[in-house]
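Sharing a structure here in structure tokens format.
Note that this complex is displayed minus one protein chain, with the remaining chains in position.
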Amino acid sequence: MTLFAAADAIGLATFSISGLLMGMRKGLDLLGILITAFLTALGGGVIRDVIVGRTPLVFEQSATLLYVIAGILLALLLRLHAKERPERYAIFILMDSIGLVAFALTGALVGIESGFNLFGVMLLSFVTAVGGGMLRDMMLGDIPIVLTSDFYGTIALLVAFLIYLCERMGCLGSWTLFLVGVSALILRLVAYRRNWHLPKLGEKP
Amino acid sequence: MTLFAAADAIGLATFSISGLLMGMRKGLDLLGILITAFLTALGGGVIRDVIVGRTPLVFEQSATLLYVIAGILLALLLRLHAKERPERYAIFILMDSIGLVAFALTGALVGIESGFNLFGVMLLSFVTAVGGGMLRDMMLGDIPIVLTSDFYGTIALLVAFLIYLCERMGCLGSWTLFLVGVSALILRLVAYRRNWHLPKLGEKP
Partner (left out) sequence: MTLFAAADAIGLATFSISGLLMGMRKGLDLLGILITAFLTALGGGVIRDVIVGRTPLVFEQSATLLYVIAGILLALLLRLHAKERPERYAIFILMDSIGLVAFALTGALVGIESGFNLFGVMLLSFVTAVGGGMLRDMMLGDIPIVLTSDFYGTIALLVAFLIYLCERMGCLGSWTLFLVGVSALILRLVAYRRNWHLPKLGEKP
């Protein structure tokens, strides 16, 4: 479980950095940049908690915030915004992928705990993992990037599907969680490296 | 009540088709298109359930999903996206109008059940009927179409007003529901055919 908490923390820090950079690029002021950073990191989890009807965890557990703030400070210290496309750094991709998988796992587990059906578990996993980024893009006037390209949101859906399957087959435990997580992480990294994209049905061939 | 369930199913299928077509037009990838289709069909009901504080029905009742999936499959089978403006087909308009009225009725009934005042009942009816489409438009970077033209969202408000009135006068039952629903459906179809629009106050005459 310590490993899981570490993955979650990495996700919070990385997502806040990606929000921070996007906010800076859009010419927001200091408040707007911070709001965007926090929203990107925490938005998915808050929507998830509101959907299942519990108080958003982050309003009661302050620890979560430390990782977000650590991410923001790190980005400012390294002056990432003065660099070109820091989101393309290998280390950033790795950390972002770890966050994607950790958030997807949390969302799927909360969905199972709440007695949701397969659809509910998949949606909750998706929202937890990419909801913050989608809110950020919508707020800044862009079509959410996760809807247009890349093999990213699909990972969260696959994770949720596998977790739901494990649960149904009565083999959900630390080991299956670990296995699903690592497989999903590898899949995401391969997809990124090979530049996989889902097809676009609307275009004429 | 079987009639009501049928109207609801028609609405789910039609709304998912309209989401699917919009997603294709915007150049989304397969995941984005499916998310848009599901969001258009289910978004309004999920917001409604979150507002009244209950678990979104669709996460527990899988039947709902079948109609959404049926809509998506139908659209793909008929290759609607290769046709010009399938949203203008008479059959599509009819089915969409049935969905509008069915969703508005459900929203109004949930509002009354939750003990809301007239405003709450009208808002819940409006959100249930057009909330999915509004989320879709906002997500894809457009001003929600329901805010700018046509005589569409107004139908949901009228339905809610009448249902609230019936309830106050103690005559809410299958027959009044049926009567309100059919009247609203006819009004919507007349409004569409005659191209009714609400006035725009902001423009100079």
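The chains carry the letters A and B, assigned in the order they are written, with residues numbered from 1 in each.
The definition used in the following text is that a contact is a pair of C-beta atoms (placed from the backbone, for glycine too) under 8 Å apart; a residue touches a chain by one contact, two chains touch by 3 or more.
This structure is a prediction, so every number in the text was calculated from the model and none was measured.
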| item | value |
| --- | --- |
| Residue touching the undisplayed chain, where the options are A:118, A:140 or A:191 | A:140 |
| Identified contact with the non-displayed chain, of B:38, B:67, B:103 or B:116 | B:116 |
| Footprint left on chain A by the chain that the document does not show | 23-33, 35-36, 46, 50, 53-56, 58-62, 65, 76, 81, 138-141 |
| Interface with the undisplayed chain - residues on chain B | 50-53, 111, 114-120, 123-124, 126, 134, 138, 141-144, 146-149, 153-154, 157, 197-203 |
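One rule holds for everything that comes next: only the chains that are shown with their structure count from here on.
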| item | value |
| --- | --- |
| Intercentroid distance (Cα basis), chain B paired with chain A, Å | 30 |
